[in-house]
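Of the protein chains in this complex, one is absent; all others appear in place.
Labels A and B are assigned to the chains in the order they are written; within every chain, residues are numbered from 1.
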Amino acid sequence: MTLQHFFSMGGYARYVWPCYGLVIGLLLVNWWLPLRRKRYIIKMLARRMAYLDKEALAKERQGE
Amino acid sequence: MNSIRKRRLYLVLLIVFGVGIAASLILFALRQNINLFYTPTQVIQGEAPHNHVFRIGGLVEKGSVKRQRGSLEVSFVLTDLAHDVTVDYTGILPDLFREGQAIVAQGKLGNKGEFVADQVLAKHDSTYMPPEVKDALQKGRKMRLSTHMQQLSQGQKAPQAQNGRRMQVVQEQRQQTAPNKETNL
Partner (left out) sequence: MWTFIHKLGSPKHCYRIAGYFIPYLGTISIVCFIYGLVGGLILAPADYQQGDGFRIIYVHVPSAFLSLSVYMVMALSATVSLIWRIKMADVITKVSAPLGATFTFLALVTGSLWGKPMWGTYWVWDARLTSELILLFLYVGYMALESALEDRHMAARASNILVLVGVVNIPIIHYSVVWWNTLHQGASISLLNKPTIAPSMLYPLLAMLVAFMAFFFAVMLMRARCEILLREQKSNWVKELVQTT
């Protein structure tokens, strides 16, 4: 089987390859989204905690 | 399980069964509308709408496909093995259109009882195999043809049964008997 034969898919290339491309693309997006979201959540929580700590520290100083 | 949870469980079951019963009643009432096509038998018996676009489904009778030279006009006989309807169509046929194949055509009934189609779709069965296996199967089947002919004649006795399903079975049997021209129906 030659490469050209493989890519032409017996004349069905314009149906077969978009199918595989779309499936693989959407699956990769689905895999990547939660990874990005987890990084974002942890960063956001860390920032919020730092902010709250700072506020608590400021209040303490005012109390002095 | 305490009583509150039991009550919630009953509620869940009530929802599921209630919706289930409602849905089955609706689907039962609409069953002819949900069917994609009428069979030739239904059309001959006048169940199909007149002066109205509808779909007809069946097998393309072997040897009945006539093409007009130099045009895309084609006519063939559509059968459910009980009754036949002639279909006229002008246009490009799908790749899987061939004699013995199950197809679904959309159009109207003409004056002479023929079906004038404006769209022809091929229906395919759920078997997948390499061509070599198909050839080997056919060789094996030639020897057992007599039993297949029996099955076919049995099938003819109950043409009204579940059309779509039966059509597929009959189609498979037809394809299997295909290489022997003299045994064609």
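By our rule, a contact is a pair of C-beta atoms (placed from the backbone, for glycine too) under 8 Å apart; a residue touches a chain by one contact, two chains touch by 3 or more.
The model shown is predicted, which means the values in this text are computed figures rather than measured ones.
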For the chain left off this view, which of B:43, B:93 or B:109 is in contact with it? B:93
Per the touch rule stated above, chain B touches the missing chain via residues 5, 8-9, 11-12, 15-16, 19-20, 23, 27, 31, 34-37, 39, 57, 93-97, 104, 119-134, 163-165, 167-168
Can you name the residues of chain A that touch the chain not displayed here? 1, 6, 9-12, 15-16, 18-20, 22-23, 26-27, 30-31, 34-35, 37-38, 41-42, 45-46, 49
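The working rule: only the chains that are shown with their structure count from here on.
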Distance from the CA centroid of chain A to that of chain B, rounded to the nearest Å? 46
